[in-house]
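Every protein chain except one is present and positioned as in the full complex.
After this line comes chain A, so read on.
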Amino acid sequence: VYQVFESVAKKYDVMNDSMTLGIHRVWKDILIHKMNPSPGTLLLDVAGGTGDIAFRFINYVRSVREQQLQRKLKHHQNLSWQEIFESYQEDKSNSLGDSQVVVCDINREMLKVGKQKAQHLGYSEGLSWVLGNAEELPFDDDKFDVYTIAFGIRNVTRIDLALQEAYRVLKPGGRFLCLEFSRVSNPVISRLYDLYSFQVIPVLGEVIAGDWKSYQYLVESIRQFPPQEELKAMIEDAGFFKVDYENLNFGIVAIHSGFKL
């Protein structure tokens, strides 16, 4: 698995766009919307190499924070100029409201690409990049508010260990969110999807990234991955409560959510 991602790191984003025809952006947006993070949230994004989820999280929190500040200012009708000046000062240094993202990935190359992207897009604060294994996270217990793993859990060899680690590092009340390819139950869509996956995607892989094998692996690993209900049971096994899943695009992708209660 490591070598697969080493070779695809640079072309990862481009391939994502071409494979999913850009819909993966929508899926990730939906994930963040479902999370609905408030300022002050600490997010751990595992297997989040190139930082897609992290950047979206920061954007979301920033806009929520702006709305909060606007509402606060509306209430402050009768302040003196001094007080208004002070409130602007403190708020400017706090545009994220103390939210933070830790991006953790097992692959150095992916993290490098992510850091470059961050610099390029101008994300400076609230981001940390950590090298780590999802089955053995280098973090203390009860640290994070939200744990996300977008299109990463498929590549973990022992999924149950990864779920247990997720449970460990989450604070009580914390949320586990998993965005992953899943089973399509509708037979018509399923046939079209299979056709697309096995015929088109490896070809795209060869043309764009020069790598047929990795994308063959990708498509096969998707088929091997446990379906929605089974993953839900595994998440419950790890100790999460209120586990639920939401199918996107007929089950091509599913978002699983659980709470550490």
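Simple rule for what comes next: contacts are C-beta pairs under 8 Å (C-beta built on N, C-alpha and C of every residue); 3 or more make two chains touch, one makes a residue touch a chain; residues count from 1.
By our rule, contacts and distances are computed from a predicted model.
Between the listed names "Ubiquinone biosynthesis protein", "Gamma-secretase subunit APH-1", "Electron transfer flavoprotein subunit alpha" or "Dynein light chain Tctex-type 3", the UniProt record for the complex's undisplayed chain reads "Ubiquinone biosynthesis protein".
Within the full complex, the residue among A:51, A:174 or A:205 touching the omitted chain is A:174. Looking at A:35, A:69, A:134 or A:222, the residue that reaches the missing chain in the full complex is A:35. Although one chain is not drawn, its touching partners on chain A can still be listed: residues 34-38, 40-41, 142, 145-146, 160, 170-175, 233-234, 236-237, 239, 241-242, 257, 259-261.
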